[in-house]
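What follows is subunit A.
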Amino acid sequence: MATQGKKKRSAHLSHLLSFVRKEFRHMLRDRKTLLILFGMPVVQVLLFGFVLSNEVKETRIIVVDQAKDAVSQALIEKIEASSYFTVLTDSLPPTGITDAFRSGRIKAALVLPVDLQRDLLHDGRNTVQILTDATDINLAQTIEGYLTAIITDFSLADGMAAPYVIAPETRMLYNPELRGAPNFVPGVMAMVLLLVCVMMTAVAIVREKETGTMEVLLVSPMRPVMVILAKAIPYLILSFINLLAILLLSTTALDLPIKGCLPLLLAESTLFITTCLTLGILISIVTASQQTAMFIALIGLLLPTMMLSGFMFPIENMPMALQALAYATPSRWYYVIVKDIMIKGAGISALWQETAVLAGMTLLLFALCLKMFNIRLDER
Partner candidate 1 sequence: MSTTATPHSIVAEGLTKRFGDFVAVDAVSFHVNKGEIFGFLGANGAGKTTAIRMLCGLSIPTSGKGTVAGFDVYTQTERIKRNIGYMSQKFSLYEDLSVTENIEFFAGIYGLSRDRIRTKREELIAKLGLVQEADKLVGALPLGWKQKLAFSVAVFHQPQIVFLDEPTGGVDPVTRRQFWDLIYEAADVGITVFVTTHYLDEAEYCDRVSIMVDGRIAALDTPTELKKQFGTGTMDSVFYELARGAKRGGA
Partner candidate 2 sequence: MSVLPVLLRKEFLQIFRNKAILMISVAMPVLQFIVLPMAVNYEFKNINLAVVDHDRSDLSRRLIDRITGSGYFRLVDHAASYAQAYALIESDEADIILQVPSGFEQRLVREGMEEVFVAVNAINGMKAGVGSAYLTSIIAGYNRSVVEDLMPGAAPAGIAVTSSGLFNPERNYKISLLPSILAIMITIVGGMLSALNIVKEKETGTIEQINVTPIRKRDFILAKSIPFWILANVVFTIGLLVIYLFYGVVPQGSLLLLYGFVGVYLLAVMGFGLLVSTYCTSQQQAMFVNFFFIMIFIFMGGLFTSLNSMPVWAQYVARFNPLTHVNEVMQLVTLKESTLRDILPNLLAVAAMAVVLNVWAVLNYRKTS
């Protein structure tokens, strides 16, 4: 009995190996798809790492200088000197400002009152007005913040300040320059990996159903669990290589440090990739055509992951129901993990909860896969 059991186990292992080899061949022979699978995450992470940021720089503003006096001149010079703004020199009457906004030429306008210098000298105070384009609220707010800071600074330096000043000195921890990459790379990584992994395996089993090879596999000693594992392993390896490429590029090209422990990051990533691959396989198991599988994977997942992963919109602001939905999104957990390990240098002790959730999800999905796997051709 014991030897028989052993023989069975080794048979299962060789099943698996041979199946994995087969899957690798499928993967390697479709060069176009392989190229996209490899290129896509790397290019996207790199591109978005370079491009995405919340910095404000050289934003075009108009100063409506009704004062045209020494103070206003000095203030304009000060604004121009900062790297945040480019002051458009062509002055506009106040009525034309809306049009300038509408055409998208400017993002903000600063209106200096006629009696800027005189009022300052007389009353020691005056009020200027900032107009921003609030269609992009975040940008508008940041611009207001920067402009206000410059003006406050200007009035302090000019010795016009009131007494009793409480000046906050602000330090940005972990990401002092508020660069985009540390913000966006973990989020994009979580999102791209999720979608690519899910899509890869979403077609894997349903394709065999469509081509009819599933029939032959079913009438063989091959067990469902082997089919599922064999479908996942090659993509796990591919995704792991992808991950290494992403990390390599983000440390070299994007200058993103990995403060924490690299093996931990790799281990957590492998866990996350497994979760996504299992989700894909589940989709593949319950659908009948490649087209349906792909539509579910893409239309069904793209927007929700983008919006609920937490890197676009803060989860704590969402209504409870949506928060619950966000907690069911694997990328939400992985996003926290990547951020904490890479940028904060956190260890497993800080991340065991997230890890446990991902592991739980994977097990649940895997169990569902086994349960839903149809060992016959009958429709359910």
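Keep in mind that, in the parts below, a contact is a pair of C-beta atoms (placed from the backbone, for glycine too) under 8 Å apart; a residue touches a chain by one contact, two chains touch by 3 or more; residues count from 1.
On the choice of candidates, all candidates are chains of the complex that A comes from, given by their letters.
This structure is a prediction, so every number in the text was calculated from the model and none was measured.
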Inset, instruction - Scan 1 or 2 and return whichever one touches subunit A in the complex. - result: 2
Legend entry - Residues on subunit A engaged by candidate 2 in the complex (per definition of touch): 30, 32-33, 36-37, 39-40, 43-44, 47-48, 50-57, 59, 75, 98, 101-104, 107, 116, 120, 123-142, 144-145, 147-149, 151-152, 154-156, 160-176, 178, 180, 182-184, 188, 192, 195, 199, 203, 207, 288-292, 294-296, 298-300, 302-304, 306-308, 312-314, 316-319, 321-322, 325-326, 336, 339-340, 343-344, 346, 350
